[in-house]
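Note that this complex is displayed minus one protein chain, with the remaining chains in position.
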Amino acid sequence: MPDAWPLYQVIGPEANHPDRVKPEIAVKIFNDMVLLRTFDEKTINLQRQGRVGTFPPSLGQEAAEIGSAWALEPEDWMAPSYRDHGALYVHGVPFSHVVLFAMGKGSSIDGVARVLPSSIPISSHLPHAVGLAMAAERLNQAHIAIAYFGDGGTSEGDFHEALNFAGVFRAPVIFFCQNNGWAISVPVSQQTATPTLVQKASAYGVFGARVDGNDALACYQVVQEARARALAGDGPTLIEALTYRIGPHTTADDPARYRPLEELEQWTGAKDPIVRLQEYLEGLGILAPGEALRIRQDATVFVNQAVDDALNSAPVEIHSMFEHVYQTIPRGLALQREELERIHGAMAGKGGLHG
Amino acid sequence: MPDAWPLYQVIGPEANHPDRVKPEIAVKIFNDMVLLRTFDEKTINLQRQGRVGTFPPSLGQEAAEIGSAWALEPEDWMAPSYRDHGALYVHGVPFSHVVLFAMGKGSSIDGVARVLPSSIPISSHLPHAVGLAMAAERLNQAHIAIAYFGDGGTSEGDFHEALNFAGVFRAPVIFFCQNNGWAISVPVSQQTATPTLVQKASAYGVFGARVDGNDALACYQVVQEARARALAGDGPTLIEALTYRIGPHTTADDPARYRPLEELEQWTGAKDPIVRLQEYLEGLGILAPGEALRIRQDATVFVNQAVDDALNSAPVEIHSMFEHVYQTIPRGLALQREELERIHGAMAGKGGLHG
Amino acid sequence: MAEMNAVTAINQTLSELMAEDARVVLLGEDVGKNGGVFRVTEGLWNRFGARRVVDTPLAESAIVGSAIGMAIGGLRPIAEIQFMGFLYPALNQIFSHMGRIGQRSSGKFRVPLVVRIPYGGGIRAPEQHADSAEAMLVHTPGIKVVVPSTPYDAKGLLYAAVEDPDPVIFLEPIKLYRLGRMEVPQGRVNVPIGPARVARSGDDVSVITWGAMNHLAMEVAEDLARTAGISVEIIDLRTLKPMDTETIAESVQKTGRAIVLHEAPRTAGLGGEVVASIQEDAFWWLKTPVRRVTAADVPYPPFAWEDWYMPTKERLAGAIREALAD
Partner (left out) sequence: MAEMNAVTAINQTLSELMAEDARVVLLGEDVGKNGGVFRVTEGLWNRFGARRVVDTPLAESAIVGSAIGMAIGGLRPIAEIQFMGFLYPALNQIFSHMGRIGQRSSGKFRVPLVVRIPYGGGIRAPEQHADSAEAMLVHTPGIKVVVPSTPYDAKGLLYAAVEDPDPVIFLEPIKLYRLGRMEVPQGRVNVPIGPARVARSGDDVSVITWGAMNHLAMEVAEDLARTAGISVEIIDLRTLKPMDTETIAESVQKTGRAIVLHEAPRTAGLGGEVVASIQEDAFWWLKTPVRRVTAADVPYPPFAWEDWYMPTKERLAGAIREALAD
């Protein structure tokens, strides 16, 4: 029943929802999408130079990442996966932290943002979002939780258990699924036998929405609406954002092995989310001529700075490997730390093994 | 959308499917339902007398158990849960084995039937059924696999993963869910936010059917149709059989703690599956007057014999605890066996600890 | 002070904790209206309502996973897994998240979550209702694991677990639920996470154990004292992680002989860890090899076999006599 799940669109000739995004927000969304693209390209290069480890870019998914996250309030909880540094950035995590993470130097979260450490095991963070939402609701806090994940993530048991819990407890949670067409080498058509992912919502009695994931304003609005529903006590929403992963799965991946070039070509150019938003905002006069170019230039400066911050960060030290495992380090663990410092301390003093 | 999932019925004023069950099969189904009821009542008594351990009766679910299993062919694979001794019996496992199982003396499967050991962790056997079906299909064998589970089982991740796999691989498998209203003390209304369980089929692109689980002939036919679809290459079916657990969850459970008596009363009497089938078959003249009584009397004799076979079985011995863990016992394990036999052998010789 | 069994002690503790702190919530299968399949949460649903004593759908990964979220979000969740054999679907949450979020968030988030799990065998339960899977939990960095073997310790350790800023797995030996009553005071009881308990002092041999096996050890020790004049010291670990290796070492340095007793299968069970710790801390005092008395390396069998599968008095007494023969 494809008609039961129309594609929510704001930008483009087939738009079926009015644009309700304030112009200044729209420009900020555009700005952050450019930042994200710039950051991804920069970081891919860093990886090629061997300065950071494996990195999963979100090339092509900027609208879904940035548009969705702009609809959140600072108190909202975010449970991201490894590819969501765009959403992280909007929600308060500086790009430098993402670089640190790619350098193997620690967590991608910072000291203020309500962002869980990016989840590596697929969909295992969805139950966390449900619990965060249930806690907020029980503590009478007017905020929600949102989980980010991909098309492949819908196959895991945790997806199912989390959505079912959310439905039963009417938790104020949003499940934001970016259907980017692929789970590494597996196309979504082999991931599930259903024509859409959003229709899975009806297995849980939760609200479902399918959005054009390359339409940043639609992503913004659809999350905003889901958020309002959640806060009104009307329960969770599963959002399927239809987008496309233009780049490799990670810098360690070679999509040429499995993906037809024609498919890729369909999603670049006019369908590129940044191109689409730029043309739209310029058409409305919200972006003046030349402004986009300036935004791009500023983005490069900004991203370079963030990257430099990370690259220039102090080397890690032995003791911090032990530091936060428990609030108070148990005796046996402290002995292990001392032993390591005794044996490897000299090296650590010289700047660590990975200076 | 309740209309999308009408209740398949053969028996009763609202029947929406013609009766296509051969009279002699219908009588056998009735016979086995009576056997199952008799067996459950007998075994509950055995448990009260301390002669067997915890036992999960299927009182009230006889139509779903027996009707469904009669639609199978001997080569079909069955992956049952703990409450499915009715289906097991029909598929070739003698009741004496079920008693042995309740006595803690071993597996409930026998030497010929294509029945997996009853699964204890909820829904964990659903993937097995998928794999059995995929194997049959790959080996060009014209049989299917069926998994039995309950309403509570639909909440587990394995339910989801199995149905999604089955959908993707169009595996010839049937998921037979007995919605008996309760998962121990949790009513199905708290198990999931959907009005039906069958609608979850649409999350997997698999066929869904909702059947009156107290209508044995409907259960028979709906499984027969699902089986034909599976063998025709049209993929899996999720069947929700709407029934009711009249008894306790197990002999260790006290439903009075959580279940309104009125609800129970609604499902006994005229709605009792055995009463319904008996009236129906008598109405059609398929069961002659007095035949049902004779069937009941024979059932008691038969069940008593099966129970006696089990109660009179030889005591277990130490070595059989080690016997089938591996096809060939590894050296270290053989040493453990020898040590136990050395220390406890005398007792074992006298008939074991549980003579 | 009232005499009570472990079920009552845990129930009372939960009730006190919930009354004191509105952030404490219980969740799990059948913990609410039904009061838990072992009646451990009896009466709490009535007293505190369905929003604080939450009957969940049948999904262990979501139980633990959502409880992790709740803990980070400001609640003090106490999740129940109905039997240890049904923890397995939740292990991804435990291994991938529960003990890692502290480290992975650079200490920004802690997970003050307690997971209660009835465990262990010897009660003629149906198959797969009697597993002892503590070893893998103890192997998991970032979490703590406790197992009381008396009603008093159950109360004290549960207080400590709920107050702990880090995730604690609270194992409840099913066999001890209603076996033995003792005086347990009202209100907070102090049994810190960490220290082992010398359950019985002795000079000839140390038996290191936990959970239900503690009672087996006590019986054997009494027998051997009476019949053979053997003096057995029993260390009830109580906390399995972090393990009190100091108390173990002290005891073995005194007795020179040690036996580890547990009801999980032998190979790669927690017994090996105890042996290794004795090796490291008391090697020079050892007069005889450390022995292990454990379950067999087979799946927990149907219950007709369970008295052979589980350690028996005969086997423990035999191991003690052998140790003393060296």
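The letters A, B and C name the chains in turn, as written, and every chain counts its residues from 1.
Here is the rule we use: a residue touches a chain if its C-beta (ideal position, glycine included) is under 8 Å from a C-beta of that chain, and two chains touch if they have at least 3 such contacts.
These figures come from a predicted structure and were not determined experimentally.
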Among A:Lys105, A:His128, A:His143 or A:Arg276, residue touching the chain not depicted: A:Lys105
Residue of B:Phe95, B:Phe165 or B:Tyr280 touching the missing chain in the full complex: B:Phe165
Touching the absent chain when the full complex is considered, from A:Glu65, A:Asp158 or A:Glu240: A:Asp158
Residues of chain C (touch criterion as defined above) contacting the omitted chain: 61, 85, 88-89, 91-92, 95-96, 99-100, 103-104, 127-128, 131, 133, 135-136, 138-139, 141-142, 241, 243, 264-265, 267-276, 279-280, 283-284, 286, 288-292, 297-299, 301
Interface with the unshown chain - residue positions in chain B: 77, 79, 106-107, 109, 111, 116-117, 119-121, 124-136, 138-139, 145, 157-158, 161-162, 164-165, 168-169, 323-327, 330-333
In chain A, positions touching the absent partner: 53-54, 82, 101, 103-107, 120-122, 124, 152-153, 155-158, 183-186, 190-192, 252-253, 257-258, 315-316, 318, 320-322, 325, 332-333, 336-337, 340, 343-344, 348, 352-354
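What we mean here is this: only the chains that are shown with their structure count from here on.
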Chain whose Cα centroid lies at the greatest distance from that of chain C: A
Where chain A and chain C are represented by their mean Cα positions, the distance between them in whole Å: 40
Between chain A and chain B, centroid-to-centroid distance (C-alpha), Å: 45
Gap in Å, rounded to a whole number, between the CA centres of chain C and chain B: 35
Two or more partner chains touched - positions in chain A: 157-158, 161, 164, 168
Chain C, residues touching no fewer than two other chains: 57, 59, 61-62, 89
